[in-house]
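Encoded as structure tokens, the structure appears first; notes follow it.
Yeah, one chain of the complex is gone here, protein chain that is, but the others are all in their spots.
So, chain A:
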Amino acid sequence: MASKKIWKKILFYLGIALICFFMATPVYILFRISFSIPEEVLTQHPKFLITNFTFKHWDQVLKSGNLWPPLRKSLLVATFTMLSSLVIAVPACYAISRLNKRLKYIIVLSLFFTRMFPNVGIALPISVVFLKWNLLDTHLGLVLAHLIEQLPFICWILVSTFETIPFDLEEAAMIDGAGRLQTLASVILPVAAPGIAVSAMLTWLNSWNEFTYALYLSLSTRTLPLQIYYYVSRGGFFQQAAYSTILAVPVLILTLVLQRFIRGEYLKGAVKG
């Protein structure tokens, strides 16, 4: 009996180890390639462990001058997408969260359905129109396009954030003579601040990673994801690893920071109404 239990435990740990191995390996390989010398990985039998490493590819990437323009564009677009989505979504979500349950449910559900539309179907007419408006290759154009995806997303999180704030809190402030806007600014927003911060960071990340709209709306300038795609389609074996690492680092750091806050409930609570 006891030995059976031990076997079960060993099997369990083996399973866990296997899962962890599968989840971590691709990331490890990516870092590994960006540091490795060509003879080790560009062969029939690539080596798994790092025996020899070089900063050559990193040096090339940093000195080539191809890094800064896309990096700048990605940073600017992500930041402005985050700010404008907050400006549009925070008041709207507050208002939605105070509606009656049925109406709220309908709105949240229709937000979900806008996410159902294929991106390529939205990006096509958008890129045709932006060509007319001279918005291709501009930061503004890309921010406008990223908002399409990010607004429903941020609203999901924000509605469920505002919902958790009891109505009594507002009433108390109003009885004390605060106006509605004043109540919102000095009572509601501070309480909702953590949720707003999390949603803002997630929006920033989504925009930083976004690829489809950037691909449709860029002709000569590139964002970081486009730069990676450029090297993939050209077969820049080491550049793609280095650029991928650059793209992934802020994401990894932010997700580690946010890990405690990202929960399934965010996605779930919103839909369950």
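Brief remarks on what is shown
By definition in this document, contacts are C-beta pairs under 8 Å (C-beta built on N, C-alpha and C of every residue); 3 or more make two chains touch, one makes a residue touch a chain; residues count from 1.
The working rule: contacts and distances are computed from a predicted model.
Per the UniProt record, the chain missing from the shown structure is "L-arabinose transport system permease protein AraP", taken from the list "NADH-quinone oxidoreductase subunit E", "L-arabinose transport system permease protein AraP", "protein-glutamate methylesterase" or "Glycine reductase".
Across the entire complex, the residue among A:Val61, A:Met82, A:Leu147 or A:Ala200 in touch with the chain not shown is A:Leu147. Among A:Ile37, A:Leu75 or A:Ile88, only A:Ile88 touches the chain that is left out of the view. Residues of chain A in contact with the chain left out of this view: 12-13, 15-16, 19-20, 22-27, 29-30, 33, 41-46, 48, 88-89, 91-92, 94-96, 98-99, 101, 105, 109, 111, 114-122, 124-129, 144-145, 147-148, 151-152, 155, 180-181, 208-209, 211-212, 215-216, 225, 228-229, 232, 240-241, 244-245, 247-248, 251-256, 259, 262-265, 267-268, 271-273.
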